[in-house]
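My questions all concern the structure below.
The other protein chains are all here in position, but one chain of the complex has been omitted.
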Amino acid sequence: MIKKAHLTQWLDRVAQGYDLFGPVLDGVVQFERVNSSDQLVFDYANSVVPPKNLFLPQTECLFAFRREEGSIILEPRGGLERERVLFGIRPCDARSLLLLDEVFNSDLEDTYYQEKRRGTILIGLACPSPPQRTCFCTSLGIDPLSPEGVDVLLTDLGDRYLVEVTTEKGEELVGLSQELFFPSAEGEKLKGEKGKSLEEVGEKIGSLWEDGYWRELSRRCLGCGVCTYLCPTCHCFDLTDVGSTLSGKRFRCWDSCMFADFTRMAGGVNPRPTGKERVRQRYFDKFSYFPEQYGVLGCVGCGRCSQYCPMGIDIRTIINEVIARGAK
Amino acid sequence: MASDDDPTILVFACNWCSYAGADLAGVSRLEMPPHCRVVRVMCSARVRPEFVIAALSRGLDGVVVLGCHPGDCHYSEGNYYTRRRALLLKELLEHVGIEPERFQLRWISASEGAKFAQTITEITGEIKALDGRREPPPEG
Partner (left out) sequence: MEQELREIVRKLLEEGAIEYFIGYAEGFEPLHTTPCFIERGEQVQALVWSPLCPYNLARYLHQMKNGAGKVGLVVKGCDARAIVELVKGNQIQRERVVVVGIPCQGQVDLAKLEDAFEGVEAVEGKGDTFLVTVGEKVHSVEKERLLREKCFSCRHPISFEYDFVLGEMSPLVYGSESEFAMVEELERLPVEERRAFWRAQFERCIRCYACRDICYACYCQECIFESKAPRWLEKTTTPLDNQTYHLIRAWHMVGRCIDCGECERVCPVGIPLRRLYKKVEKEVEQLFDYRAGMRVEDLPPLVTFAAEEPALSSRQDRSER
């Protein structure tokens, strides 16, 4: 356990030895690098942009290149200067990182992602109750009080936090200020409530490829990138060279399957020509392709897409519709 | 007289008046700061405001649009459109914090070689007087 009043003291100690990231109010709540704990906010539901951008930045330079005397010289970029600590990640987002690990460490290891992932210690913050109205992680079998995927989990118990340390790295962090921590009494761990399970969406969606629902849905959808960019598990990117043929940089930038040019080919042909195909792609990816490849639904129920959709499209409504319409 | 501190200025000059004016300045061997890059366009109205925005966002220190004097446009009315656009664009740029000196519209006829040289000298000086240069395009 740690007293609430002592939390900032501990985080300041952490910030001395590590690059500390946490929730700050920068227009909206975002995970950003901080120098001291007074930049952090503690009463937040979740960040707008998920913490995936610390591991798969929206814009990331992979290397610089230049031509010199007939050869091409590459200068690698990326890499962390210091080990990082991310404070305040929610259990749904922690779970999303485990899903992204599958993607970026499948056949080939994505070194840019893995380097940041390995070099970051996660201090999770169990979710406050009641949850946001768009939250539905419990319907996907995720516990908003679970330490899964984090090194240390803090659970708010009024004037103190319950501290669960699950890894050696977590021990190291706690060890920095051992004097602030004290043992907990038995049975203080809270249990998360389970919501109505929506997990059968994965079994049902396959039968709905030709269903009229996707067209219906796409009429409302504007095709912007809000749902994908704010999704903690969406991870599509595009590579782009900036500069000239003599010198420049190669960047990797987020991309979105909701954009028309995501699948448009050089000749102008687009295999997903209308909103219908693009909307369908997003949900098939989450509930069909992802489980097929990695054995788990590609959604963690954070609710950001529902909360920020410009047109009020709600993923839970879609899931329920799929369950109602689909056959096993 | 060239120095690396001189700001880089992109000049759009209309084919019929201002480019000829620039040419005249050249053949007359008039002195002026060398850090300007002249792009010849058929008419000042050819300059889409997006050109200006893109240039300033890519690290150029200033953009100057040169056209025929009002009433003298080779296409009768191109520069009247330019006049409206330029004023609006300047207001917009200023609103987000890009100093008005960095985008200017001037009228220069084919016979005004001296005015061309003077304009470039003047604007270079004005931009130089601003705090610092435009930030360069970002590093990765």
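In order of appearance the chains are A and B, and numbering begins at 1 in each one.
The rule is short, and it goes like this: a residue touches a chain if its C-beta (ideal position, glycine included) is under 8 Å from a C-beta of that chain, and two chains touch if they have at least 3 such contacts.
Owing to the predicted nature of the structure, the values given are computational and were not obtained by experimental measurement.
Enquirer: Which displayed chains make contact with the chain that has been left out?
Expert: In the entire complex, chains touched by the missing one are A, B.
Enquirer: When the complex is taken as a whole, what residues of chain B touch the one chain not shown?
Expert: Per the touch rule, chain B residues meeting the hidden chain are 49-50, 53-54, 57-59, 70-71, 77, 80-81, 83-100, 104-107, 131, 135, 137-138.
Enquirer: Over the whole complex, note the residues of chain A touching the chain we left out.
Expert: 26-28, 30, 48-49, 58-59, 133-134, 216, 219-220, 222-226, 229-230, 238, 240, 242, 251, 253-256, 259-261, 306, 308, 310-314, 316-317
In the analysis below, only the chains that are shown with their structure count from here on.
Enquirer: Where the centres are mean C-alpha positions, what is the separation of chain A from chain B, in Å?
Expert: Chain A and chain B have C-alpha centres separated by 46 Å.
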